[in-house]
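I have a structure here, written as structure tokens, and I will follow up with some questions on it.
All protein chains of the complex are present and in place, except for one that has been dropped.
Naming follows writing order (A, B and C), and every chain is counted from residue 1.
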Amino acid sequence: MYRNYSVRTDLALEEKERFESDDVEIQGVVLEEEYDEEQEIRVTRVEIKTENGAKAMGKPVGTYLTIETPDLAVPDDESHRNISEKLCMYIRELIQKNRKEKEPEEDFSILVVGLGNRDVTPDALGPCVADHLSVTRHIVREYGKYAMGVEHARLISAVVPGVMGQTGMESTEIVRGIVNETHPDMVIAVDALAARNSRRLNRTVQIADTGIHPGSGIGNNRIGLTESSVGVPVIGIGVPTVVDAATIVNDTMENFITALESSESLRGVGEVLRSYNPGEKYEFVKELIAPHLNGMFVTPKDVDEMIHQISHTISEAINMLQTAG
Amino acid sequence: MYRNYSVRTDLALEEKERFESDDVEIQGVVLEEEYDEEQEIRVTRVEIKTENGAKAMGKPVGTYLTIETPDLAVPDDESHRNISEKLCMYIRELIQKNRKEKEPEEDFSILVVGLGNRDVTPDALGPCVADHLSVTRHIVREYGKYAMGVEHARLISAVVPGVMGQTGMESTEIVRGIVNETHPDMVIAVDALAARNSRRLNRTVQIADTGIHPGSGIGNNRIGLTESSVGVPVIGIGVPTVVDAATIVNDTMENFITALESSESLRGVGEVLRSYNPGEKYEFVKELIAPHLNGMFVTPKDVDEMIHQISHTISEAINMLQTAG
Amino acid sequence: MYRNYSVRTDLALEEKERFESDDVEIQGVVLEEEYDEEQEIRVTRVEIKTENGAKAMGKPVGTYLTIETPDLAVPDDESHRNISEKLCMYIRELIQKNRKEKEPEEDFSILVVGLGNRDVTPDALGPCVADHLSVTRHIVREYGKYAMGVEHARLISAVVPGVMGQTGMESTEIVRGIVNETHPDMVIAVDALAARNSRRLNRTVQIADTGIHPGSGIGNNRIGLTESSVGVPVIGIGVPTVVDAATIVNDTMENFITALESSESLRGVGEVLRSYNPGEKYEFVKELIAPHLNGMFVTPKDVDEMIHQISHTISEAINMLQTAG
Partner (left out) sequence: MYRNYSVRTDLALEEKERFESDDVEIQGVVLEEEYDEEQEIRVTRVEIKTENGAKAMGKPVGTYLTIETPDLAVPDDESHRNISEKLCMYIRELIQKNRKEKEPEEDFSILVVGLGNRDVTPDALGPCVADHLSVTRHIVREYGKYAMGVEHARLISAVVPGVMGQTGMESTEIVRGIVNETHPDMVIAVDALAARNSRRLNRTVQIADTGIHPGSGIGNNRIGLTESSVGVPVIGIGVPTVVDAATIVNDTMENFITALESSESLRGVGEVLRSYNPGEKYEFVKELIAPHLNGMFVTPKDVDEMIHQISHTISEAINMLQTAG
């Protein structure tokens, strides 16, 4: 039941959907969905439990939570507070699951990493989240946790490592160096993602306890940001802000084939093309795409507004960790 | 000989190419090309001389100069100075052609308008050019032209009007108000453009004496910036920094049809599709594209570097107008 | 009872205080103060009612409201919402007072002008306020007021004119041009101010119905933004973000003189200096200050945080005008 092609997506949800469309159950992968009708928030939980499941999904064993809501793009303060609270709840769940030891609450420290390129709007999500955080590590270290007015303080620090074209270094090298020096218990890495489906832009947040993977994001990190590369557990928070050029061509081809099938004279071609599996079709499209389209991405015109709003919502969710539950 | 469809492009050069591919001469339109082999700069001059030519081209009567060079994206100071000098020479040509009267050199004043959205990287070209200009109007007005150390000073002023979603006003309203108040002899409007062909990104500058037209650029101004809308001649400087999503799908379809034709079993379909004219094909593609793709654009990942470099080169060209020839 | 020297301040409150310290009542000037103990907000109302009062105060006839609160600099969402509501209430009062005719509510339109230099942190307050506004003019004009979901819509537009060194034009020229073209009923101009007293930084907002005056602000506009210069009433909103270099030297001199008076051997000098009036002392200090200190300003290190927070609070107050009372 293997598939040796890859319609790459950073969202476990989209990976899973691909199989669903083939009516296939994948061993070792559990999918649960819940929908909060009042708040219009859909949460999908993909648990990859075994190495076989991981192989089939092309993603490591772990928990992938996807929060989808149209309100993520709507400028309404109350909605955003609700979403922040929900995101905080799920981040906390993954923190609890991945804490190495049962050390006392107050010692727990988190390094937030804002991945991506500050100077390219759709890639600036990570840096923007870091900009809006209330960091506390230096205050707690200087004045003690009581300076924070809470009983169990989290020590939050943050860094924007930049991208390789600006720094000459892999983000992973920078983060590993800082982790070795400042010893956080966990890393939360925030990155803008590329989605397969342009309908996901503006409305989706994925939280996973498997970190950020090679080739993820817009800037295509070559080395992942994971527990094995940086030394402490990494929770990855990703928001699709672009789709890649090949993807939108591929989507159009699907529509084209459907159109051919409904045409008297051309039905034959449609059927021939339909017989290709998704991977073959994607490869076919990639060949057709002019080579200079590689390295290009597709993004909405109001991307600046979207980055501004969503980064505030995610910062707020991380700030809420401070008042530890 | 009319064409009632529209494969929209902001570049007169691309409009003309469309006809060439059909082996058609257009009356009232003259095309000249020159190539500087040493500097690898190709200059194409499209002169639309008659209303018939304008109708066929879908662009007003005027002069459209396109400067193409791979060096526009290469970070080499000397190349950029050469390009700035060339751009300055052509801007000067269009200024001379459009000067209303033969008033003395020293009275000549230019308002530079940086169109586009400062907060969206590929649309920030105009604001970036304005940021790097050396404005002189206030100095000449306060201290006289001798303060500039030149004999024939140009009074250069600059404004970044912002986009409608930020200001609630059309750029044209803002510019017309400022023109009525400050009486420049001419406007130079700089804007990021959408190209049809992604190969043009990074390497093309168009200079035209017909201003900026409705629906041009990334932000889709609804009212043009032209002599008739602002009251003085408008020289438009445009650089393609994005292609629209429909365009890249369209390009791929072309390759697809070619591929079908060379396939034994599918040749028939290819031939049927080939018989469609470009407009029909484009409409077909637009229908296939999912509606949420409208309002999206395609841009290269290194767009920030590109905007940074090209905006400096264009600012430098306009600054060189100061030392009037 | 005239004073022909000038210890310049943009705050009417500080101008008034100067007289108070001399125990003088100024004819034609009324001062009222109220203090909300719970919210720690002090509101001072200076009404300059006559030309004589204007002469004595060095400020035009009109209403000057100063809102002072330590919470302006404290990052607490709820406090800021309270302050925004209070600011909105006072802006509304000045709008009502200055509306030319009793035209129906729904026709009322406001142009917000963000004065200052976007690239110099303490001068960026005006541009930041404009960035965070929800402009509505284009929506109401396109879709009618019902698109806003309110019964009496305000048409809000906004512009960031830039500073003369960037544009070559006076801000007033730009604003007058735009007013003539787009016909707002009123202008609200937001600017960063220089205060006399560094304790006012971070905690003070002045709202006045006399506009922005020549030499106000950090950038020293040479022409004011007033009803007589732009053609419609101008409400000025100012926040002190810097003090000028001469001011802090002057403050220190005051302390110095007091120190001298309490010293056995130096008492005589203190008394001689004390006999100078404030204007003489200020002139004396200005002579002592090295000439290269002119054009310099004093600002706190955390000025970026302060600008960020206060600009959001003021934007929010203006956005609240939308739901007209």
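Here is the rule we use: a contact is a pair of C-beta atoms (placed from the backbone, for glycine too) under 8 Å apart; a residue touches a chain by one contact, two chains touch by 3 or more.
Note that the structure is predicted; figures quoted are calculated from it, not measured.
For the chain that was dropped from the view, give me its touching partners among the shown chains.
Contacts of the omitted chain with visible chains: A, C.
Of A:Leu31, A:Ala73 or A:Val135, which one is in contact with the hidden chain?
A:Val135
Return the single residue from C:Pro70, C:Gly144 or C:Gly165 that touches the missing chain.
Only one of C:Pro70, C:Gly144 or C:Gly165 touches the chain omitted from view, namely C:Gly165.
Which candidate, C:Ser79, C:Asn117 or C:Asn319, sits in contact with the chain we can't see?
That would be C:Asn117, which touches the missing chain.
With the full complex in mind, choose from C:Glu17, C:Glu47, C:Asp107 or C:Asp251 the residue touching the hidden chain.
Hidden-chain contact among the options goes to C:Asp251.
At which residues does chain C meet the chain that is not included here?
Residues 117, 119-121, 123, 165, 198-199, 218-219, 245, 248-249, 251-253, 255-256, 259-260, 265-266, 268-269, 272, 285, 288-290, 292-293, 295-305 of chain C touch the chain that is not shown.
Can you list, in ascending order, the chain A residues touching the missing chain?
Those residues of chain A that touch the unshown chain are 130-131, 135-139, 155-162, 164-170, 173-174, 176-182.
Just so it is clear, only the chains that are shown with their structure count from here on.
Rounded to the nearest whole Å, what is the centre-to-centre distance of chain A and chain B, using the mean of the C-alpha atoms as each centre?
Centre separation, chain A to chain B: 37 Å.
Suppose each chain is reduced to the average of its Cα coordinates; what separation in Å results between chain B and chain C?
One centre to the other, that is 41 Å.
By the touch rule stated above, which residues of chain B touch at least two different other chains?
165
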